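The complex is shown incomplete by one protein chain, all other protein chains being positioned as in the whole.
Then we have chain A:
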Amino acid sequence: MMHYMLLFSRQGKLRLQKWYTSHSEKAKKKIIRDVMTMVLARKPKMCAFIEWKDLKIVYKRYASLYFCCGIEQQDNELLCLEIIHRYVELLDKYFGSVCELDIIFNFERAYFMLDEFMLAGEVQETSKKNVLKAIAAQDLLQEECDEPKSLLEELGVISTGLE
């Protein structure tokens, strides 16, 4: 089971944090700080696995972003690398040639994508097509809800019965 997934830039700015276990805010902050220091200190030629406390940290660097996961001792590290890669592929397909800025400005979509791919720390859907289909359907649902209304409706003066 994956315990958490973190995305951060080379400068140490956090871009995404997804936790599959419950921690207090203070504990989360400490973990993020420690993991970031450890991973950013690694040289390029080193292997992508670090043993830390009772977890294994698996990380991979794509351009300027580090994708970092904390998995349990019995989990397969190579599989975790595959998971990271699959997630990047999904983001790439969705945003079209994804870059860090996409994730910065549309961070909630990155979260939604992750929520379709993984649930409770396990892989939810192994088919890329199905994940993208679900995301597209939900986007459509959002657009239908957000159909352009008249200004007065928007301001809530005239009720549309939707709120």
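Operating definition for what follows: a residue touches a chain if its C-beta (ideal position, glycine included) is under 8 Å from a C-beta of that chain, and two chains touch if they have at least 3 such contacts; residues count from 1.
In the analysis below, contacts and distances are computed from a predicted model.
A.B. asks: Which of the following names does UniProt give to the chain that is not shown: "Sodium/potassium-transporting ATPase subunit beta", "Phosphatidylinositol-glycan biosynthesis class f protein-related", "AP-3 complex subunit delta" or "Translation elongation factor EF-2 subunit"?
C.D. replies: UniProt lists the chain left out of the view as "AP-3 complex subunit delta".
A.B. asks: If I consider the whole complex, including the chain that's not displayed, which of A:Arg10, A:Lys29 or A:Lys128 touches that chain?
C.D. replies: A:Lys29
A.B. asks: Specify the residue from the set A:Leu16, A:Leu40, A:Val88 or A:Leu132 that touches the hidden chain.
C.D. replies: A:Leu16
A.B. asks: What residues on chain A make contact with the chain left out of this view?
C.D. replies: Counting only chain A, the missing chain is touched by 1, 14-17, 19-20, 22-25, 29, 32, 43, 45-51, 74, 76-79, 81-82, 104-105, 107-108, 111-112, 115-116, 119-120, 122-127, 130, 134, 137-138, 141-142, 145-146, 154-157, 162-163.
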